[in-house]
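For this depiction, one protein chain was excluded, whereas all remaining protein chains were kept in their positions.
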Amino acid sequence: MSAVQELPAATPAGPRFAGLKKRAGRHRSWTITLSVAVVGAGLALIAYIPPFTLAQPSNAWIDGYTNAGVFVMLALGLNLVVGVAGLLDLGYAAFFAIGAYTYAYVASPFGNSILGINLIETMGNQAAGIVFWPMLLVGALVAATFGILLGAPTLRLRGDYLAIVTLGFGEIVPIVFLNSDAVTNGTNGIGGLVRPALPIMGAFSAMNPYPYYITMLVLVAIIMMLCYRLVESRLGRAWEAIREDELAAAATGINTVTTKLLAFALGASTAGIAGVFNASKLVTVSPDQFTFIVSFTVLAMVVLGGMGNFWGVAVGAFVIYTINNVLLKSLNQFFDTTGIPILKDVDFIQLQFLLYGLALVAMMLLRPEGLFPNSRRKRELHTAITMDEQDSMTTAEATSEEGQR
Amino acid sequence: MSGVLDNPPILVARAVTRRFGGLVAVSAVDFTIPEHSIVSLIGPNGAGKTTFFNVLLGVIDPSDGEVEFLGRRMVAKPERIAYESLVWVLPAVVLGLAAAALGFTGLLIDRPLGIAGFGVLIVLMASLLLGIIRPLWYQKRLARIGIFRSARPNDMVEAGVGRTFQNIRLFKNMTAIENVLVGMHVGLKSNLLSAMGNTKKMQREEAAALERANELLTLVGLMGKGNEAARNLPYGDQRRLEIARALAANPKLLLLDEPAAGMNPKETQNLVALISQLRDELGLTILLIEHDMKLVMGISDRITVLDHGEKIAEGTPEEVRKDPRVIEAYLGAPAA
Amino acid sequence: MKFARVGVVIAAAAIVVAACGGSGGGGIGKALKVGITLPLSGSSLASAGPARDGALLAIKEAKIDGYTLEPVVLDHAVNGVHDPQQGAKDMTTLVSEPAVVGVVGPFNSSVAKVQIPISNEAGLLQCSPANTNPDLTKGDKGKELRAKNPDKINYVRVATTDDIQGPAVAQYGVNVLGLKKVAIVDDTETYGKGIADAFAAEWTKLGGEVVGREGAPKGTTDYTAILTKFKDAGPEAVFYGGVTATGGGLVRKQMPQVGLGDLVYLGGDGIQDGPGTAENAGSFISVAGEAAANSFSSVAAIAEYPGKADFDAKYLKEYGVAAGAYSASGYACAQVVIDAIKAAAAKGDITREAVRVAGTDPATTFETVLGPVKFDAVGDTSQKIISLYKVDLAAADGKGDWAFDKQVDYK
Partner (left out) sequence: MTAIAATSDAGGARVPAGRVVRLLVLIAVLVGIAALAVHNLGTEQAIEQGVNALTRGAIYALIALGYTMVYGIIELINFAHGDMFMVGAFVSLTFLGTILGLEGPIYDIPVLIVTLAATFLVTMGIMGLIGVVIERFAYKPLRNAPRLAPLITAIGVSFILQNLVQLRYGPYQTNSPKIFPDTWTIEVAGATIPVLSLFIIAVAVVLMFSLQMFIGRTRLGRAMRSTAADRDAASLMGVNINRTIAITFLIGSALAGAAGVVNGLQYGVARFDDGFQAGLKAFTAAVLGGIGNTVGAALGGFIIGFIEVGATAMGYTRWGPAIVFGVLVIVLVFRPTGLLGQQLGERA
C-alpha cells in the first residue's frame, strides 16, 4: 500500500466530488420534502378552484388524489425492483394484498378472532386505530418476508425466471386468500377494519379526506427519500452494476444474489406499506381487490414514467391513474350523452389496455427510457440497441458461464 | 529473481480438469502461484487458458480437481449440492407437519394451520436466507455432511483475488470513478439502514472511498478522468480502469486476462511498467494470461504453457523459450 | 433521517389541523340530488346500464313540490370491471356533496362492502337494486360494515338475498322436479359460492343428497374433469353457483361431452341473462346452445309484478329499447329513495338523517313498480319473491329463451 499513501492524496477530482456527493444527499432530502409539500398543497388548492369544483366536490378531489397516491407508492416500490435493479416483477399486487391483509388481521374483529388477540374489544373501535402507524412497519416487514421467500429460490436463477414466478405468485396469493375461508373469510374478504387514529385527534373519518391525504403525502415523501438515499449508496451502485453486467458485478465482489434479493424485498415492503394504507382507507379487504390488473397497471406506470427515475415514475403513476379513473371515463360519459354516432359506441375504457400495450411497445422501441428518463438508464438503453456483436457475444458467454454454477 | 519462486504459494491448483460434454478443455493441470511473484500462463488459441482461468476464479466449476487459496479449499467439483435445497426446506416441512399434527390432535393449539403457517414461514425464511448468505460456519457444516459448493466469483474477490476480463467488461454507462467505487464494494461497510438513514458514518465512509478511488485512478494513470463515462474512455484507458476496479477490492492476487490484447506497443510498455509497479509497490501477486510472448518474457518470474488443455512446459522465460514442445506448439502445429 | 422526522412532525400537525377543520355536512338547499353509483363501462355496462336507466326514469318522473330533484351518475368500473377502490371514491364524492340525500346502487357486493361503511358514517340512504349477498346486512358481518353506527340502518335493497334464492331453487328441484341427487359447481366468487352454499344446505334439509361439490374459478375452460368426477356419483342434476361469464354456460355446454347431457341443470339469477339471440351474444343460452335444454334458473325478483306491462311500455318509449333484467329494480330503488324524501319533506325538514329514517323505517310500505315493499330491521326487502324460469329452445324464433315458470313468495 506504501505507494498509494505516498501519492498526492488531494487529487483534483477527489474532494470536489466528495463535496458534491455530500451536498447532493442533504439537498435531495429537502427538495423531496419541500416539493412533495408544495405539490400536495397545489393539488389541494386545485380542488377548490371553480372549474374543478364543478366537476366534483373538493373532498372527492382530495380522496381521488389519495387513491392516486397509493399507486404512486406502488410505482415507486416497483421502480426500485424493475427500474433500478432491473428485475422484472409481474406479481407486485401480491405484496400489496399481503400488506392489506396484514393490517386486516390486526385491525378487524374477524382478524382478531383469527389471531386470538382482542385488540379491538380492549381498545375500542376508535382508539384501536392507533395500531395503524406501527402496522405500516409490520406490513412492510411481512411483505418483505414473502418477497424473500419468493425471491430466494428464484433469484439464484437468471432474471426471466423471476418474471414468470412472480407472475405465478401474483396469481396464487389471491387464490389462497380466496380459498382458505377458515382463516381469510374467503371471497367475502375481511370487513370492519378500524380507521387510523392519532392521539390528539382520534380516528380518521370517511367524511374528511384530509388526514388520509396528508398521511399519503408523508408516506410518498419518506419512500421517495429513502429510495434516493439507497440509490446513491453503495447498494444503489451495486444494483446498477448488476443491471449493467451481472458477471462483471460478481467479479468485483458483489454478491449478486443477496443484492438482488434486497432490492426485491424492499420493493415488496413498499407494496406492503401501500397495502396497509389502502386497506385502512377502504376498511375492507377482499381478494378481488388485488388482481393481476393492478400489477400490470403499476408496471405500465413505471415503464412509461421512466425506469430508474423516481420523480418520473411518480408523475407517470399519477398521470396514468388520472387517465384511467377520470379521463377515459368522462370521455365515455361525454360521448354517451352527446349521441355522436360512432364515438357513442366506442368504449374508451375497453380501449385502455390496448393503449397500454401500444404505449409499452412504442416506448421500448422508440423511447425506452420512458417519458421522464433517468440519464444513465437512457444512455444504457440506447447504447444497448446499437450494441455490436462483440458485446452481445460476451453477454451470451457470460450467462453461459454463470450457468455452469 | 528466482528467489520469489521459493515464496510460499498463495494459490495452489491440483489436477484441475474441465470437460464440456465430450471435449476436454483443461485436463489435470497442476499449478501454483508463489507470493509476490508474477507468473504467466500462455498457450496458443484454444489451449484452454481462459477456461482454466475461469475455474480459478470460480466462474466455472471444475469437473475434477480443486483450487486452494491461502490454504483454504475454494474451488472444487460440487458435491451433493442437490441435497442442499433439502437442507433449506426440510426443517420447515418437519415443523409444519409437527405443528399440524399437534393442531389436529387439538393438544396445544386450536388453529393448526394458522400457527403452523407462521412457524413454517419463519423457519423457511431463516434457512433460505442462510442458504443465500452462506456464512463460513454454514459452509463448514455443509462440508461436514459432504455438501460442497465451490466458491462463486464474489467469494473469490472477498478472499482476495482480483481479475480483469479478456474483453473489457466495465460498467460502460457509469463514470470511471463509479466503476472504481463499485469495485470497492467488498471494502465498504455501510448497510441498508445506514444508507436509509444517510448517517454521518456512511457519509464519511463514502468520502473516504472517493478519495481512495481517485488515488487508484491516479495510480493507473487516469487522474482527472474520473467523471467521464467509462464507455467514452479510449481503449487503453478502459484496460487501466478495469485494473483500477480490480485493485479497489484490495486483492492479494491479481489475475489479468490478456491485458495487452489490442494495445499498441507504447500502451503495452506502460502496462508492463504498471504491472511491475503493482507487484513491487503494492506487494501484489500477479497471474498473467497472455498471447503476446514478448510482454510475458519481459516480466514473468515463471511461465506455464498450456496446449490442448494440458501443461506442456513450465519454467523461467529462458527455459520455456528453448523448450522444443513450446516451439512446436506455437510454430509447428497450427493453433487449434 | 432528520429531514424525514421534521417532515413527519409537520405532517402530523397538519393532520390534526385538517382534522379539526373537517368539512361538515353543510346546509341543503331546494335543489336535491340522488346519486347513482354503478359500474357503467366495459363488460359491466350490459347488466348495470338498464338499472341506471330505470332509476333515471323514476327520478325524471318524480315530483316533490318545492324541491327539484336531479341525478348524479357515477361509474365505478375501472378497466371495464367494477372496482372497489373507485366505488369507495365515488361514495365519498356523493357524501361530500351536501345536496345528495339518497343513493341508488351499487351493483356488486364487493363494491357494497366498501361503500356501506362510508354511507353509513354519513347517514346517507342507499338502496341497491341488485346486491343479494346476505353478509351485507345480516348478522355480525353486517354490523362490521356498519361499524360507525351499527344501529342506524342506511342501506336497503329490493333484491332478495341469496339465502332465500338458493333454497328456492333447491325446493323447486326437490319438490317440483322431484330430484334427489345433485352435484354442485361454483365459481369461488362471492355471489356464486354464497348461493351454492345456501342451495346445498336447503337441498340436504329437504332430504336431497349433494353428491359432489367443486369450485372452479373464473377463467376455467375445461370442466370435463369435474363432470367426469360427478358422473361417478350419478347425480340427477347439476347446480351452478355463479354467472354465465364465469362458466355457467360452459359447464352446461360440456355436460353432453361426458354423457351428462340429459341431466337437469339448475342455477341462480347469474345464468338468467336473456335469450340466445345474436344481439345477446355471450348469454347462457347462446353459449350452451342445444345443451341448454332442460335448464332452470331463478331470479331474485318478482317477475309478474302488477305494473309490468305499462312499465315495459314506458321504458321502451323512453329509451327505445326493451327493459333489461334490472331496469325495474333500478326504478323501484329510485322510487324508494324518492318516497323517503317525500316523507321527510312532509315532516318539513329534508336532511339526510330524516330521509334515512323515512327510508329505512320498518313500518313504512313503499308502493314500488315491483309492488308493495317493506324493509326489515336490517334493511332487507320484505318482498321475498323468487321467480323461476325454464329454458325454452323454441322461443325467440328458435334461438331459445327463458320462459317464466312460476314465482314463489317466501314471506
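Labels for the chains are A, B and C, by order of writing; each one numbers its residues from 1.
By definition in this document, contacts are C-beta pairs under 8 Å (C-beta built on N, C-alpha and C of every residue); 3 or more make two chains touch, one makes a residue touch a chain.
Because the structure is a prediction, the values reported are computed rather than measured.
Although it is not drawn, the missing chain touches A, B, C when the whole complex is taken into account.
Interface note: of C:A198, C:L250, C:A340 or C:I386, the residue touching the hidden chain in the full complex is C:L250. Within the whole complex, the absent chain has one touching residue among A:A163, A:M207, A:L331 or A:L371, and that is A:A163.
Across the entire complex, the residue among C:G29, C:G234 or C:G282 in touch with the chain not shown is C:G282. Hidden from this view is one chain, which touches chain A at 82, 86, 88, 90, 150, 153-154, 156-161, 163-165, 167-169, 171-172, 175-176, 178-179, 243, 292, 296, 299, 303, 307, 350-351, 353-354, 356-361, 363-365, 368, 380-381, 384-387, 389, 391-393, 396, 399-400, 402-404. Although one chain is not drawn, its touching partners on chain C can still be listed: residues 42-43, 80, 188, 214-217, 219-222, 224-226, 228-229, 231-232, 244-245, 249-250, 253-254, 256-259, 261, 281-282, 286-287, 289-290.
Annotation for chain B: contacts to the undisplayed chain at residues 20-21, 82, 85, 88-89.
Rule of thumb we're sticking to: only the chains that are shown with their structure count from here on.
Closest to the middle of the protein, by Cα centroid, lies chain A. If each chain is reduced to the centroid of its CA atoms, chain B and chain C end up 65 Å from each other.
Between the CA-based centres of chain A and chain B the separation comes to 35 Å, rounded to the whole angstrom. Residue positions of chain B touching 2 or more other chains, listed in rising order: 196-198. By the touch rule above, chain A contacts chain B in their complex via residues 1-4, 7-9, 11-15, 17-18, 21-22, 25, 29, 114-116, 145, 148-149, 152-153, 155-156, 180, 182-183, 226, 229-230, 233-238, 240-241, 244-245, 247-258, 261-262, 376, 379-380, 383, 390, 394, 398, 401-402, 404-405.
Of all the residues in chain C, the ones that touch chain A in their complex are 2-4, 6-8, 10-12, 14-16, 18-20, 22-24, 40-42, 45, 73, 75, 77-81, 84-86, 88-89, 92-93, 95-97, 110, 113-114, 117-118, 121-122, 133, 135, 140-141, 143-145, 147-148, 188-190, 193-194, 215, 217. Across the interface of their complex, chain A is touched by residues 54, 57, 59-61, 111, 113-114, 121, 124-125, 128-129, 131-133, 152-154, 157-158, 163, 165, 167, 169-174, 177-178, 181-183, 185-186, 188, 190, 192, 195-198, 202-203, 206-207, 210-212, 214-219, 223-224, 226-227, 229, 231, 245-246, 248-249, 277, 281-283 of chain B.
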